[in-house]
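One protein chain omitted, others in place.
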């Protein structure tokens, strides 16, 4: 089976998720700039999640690029990933509307962690279908970011109960890590390792 | 006429349906974990419907794979299927917000039953356009799951008025039946038959 | 310029329109069947508009099938059509929630009339880009339905103020006219003409 519809369906779901998040930015009653003030944390959480969903779309794009045939296992691993990503608008809204209170901020990390695990499962499923000498296997072999991200999410979850700044900072850090162009950051990591 | 736009349109509708269901998970006012408790049944019904729509997308994908030309009858049979599927977010929300009360739980089964019938009609329409010796006809000939599912939905509808657990259990059972890889379950059925 | 993105964008907008209409079917508070009763007119108007949008998607599909190159004029004529179609969910909800009262029922016809005019403009734009001997020109030459529909909408608008049954009946009649397979209805019309 071809991968065309898998990509189209995933693109559709990701495009909808990234867009319906903006519906949490509810149009305020008043027409003064001050009526926007309560929306600031909602807006900040929107920006963060927009970047995360953009990163997932970007990585998903790259990962599927070398795939030619799609098995039932890949289809379901992909739906599993989309399921966790589909909860991002909910938890983004909850976190933003409660000004980054500890429980929503911890749950945000938990959803990101589950999405990262689902992404890893999808990657393993694809890799095992491609065999050990695929181009994707070569690319993933160096994938330090994919291993560090879940560790940072797992750290952020308990830290949300101590300080929203630490948890939020960790989420921003992971997002930055993926946004910065690949080669430089990988060089940096291999220096540290 | 080619099938490209039929697939694209169906993918679009299914991607939107699977995603707008999450809008029923309304962001709660409070920022405590306890504010999530009323959402638990809504979340469970979301998971169930996410799996059902995933199964429909998956099966739709497979069914159209061997089709090359699309007639007006296929276009309308496909829209008829999408119509019943489009009611799933509504009935999912109604069932979840009323904690699996009997009427919404029965209606959920009725919508699943209508969708299963619409799927069967679409399959017949495609099969009659392909002729009796198509690859799809061979695959469908063994399709026990397609015959058992509507029977189980029809059983679940009245049983919802006796026990929400029986009805809910039947919905989970049908979903599981489709999720488990094909060959094993078909072997199991042919043993029983 | 190719037509691929025009089709993809139109499919996307139509898929979203046909799906967000279902959001007007607001999940009722109570879990009894009687809580669904106020939704009956909303549901009926949803069914009608689902069929109309399905017809537009279907016809759009056929019209673009023979097109190979897309001009700026076609792009904008297409967006103009999508604009009027985008108002269908609004007017569907207004009509349904007010139990087919005269003003919303008349506005429903006015939006359908504008969409029909926009469709005609798009058709003319495409035809003039294809030249007088195109396959589409041959097909449209016989297009009685496209000429009768706006007349019936124009009749339905004032009649809504006398009887919602006449207006509603005309909307159903036009929808039926498009749903019934082409050749038979055209034979019927040529007999009457």
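Letters A, B and C name the chains as they come in the text, with residue numbers starting at 1 for each one.
By our rule, contacts are C-beta pairs under 8 Å (C-beta built on N, C-alpha and C of every residue); 3 or more make two chains touch, one makes a residue touch a chain.
Only a predicted model underlies this, so the values are computations on that prediction, with no experimental measurement involved.
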Chain C residues that touch the omitted chain in the full complex: 1, 5, 8-9, 12-13, 16-17, 20, 23-24, 72, 75-76, 79, 82-83, 86-87, 89-90, 93-94, 97-99, 101-104, 107
Missing-partner contacts on chain A, residue numbers: 7-8, 11-12, 14-16, 18-20, 22-23, 25, 27-28, 30-33, 47, 50, 54, 57-58, 61-62, 65, 179, 181-182
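Criterion: only the chains that are shown with their structure count from here on.
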Most distant chain from chain C, judged by the mean position of its C-alpha atoms: A
Multi-chain contact residues (two or more partners), chain A: 12
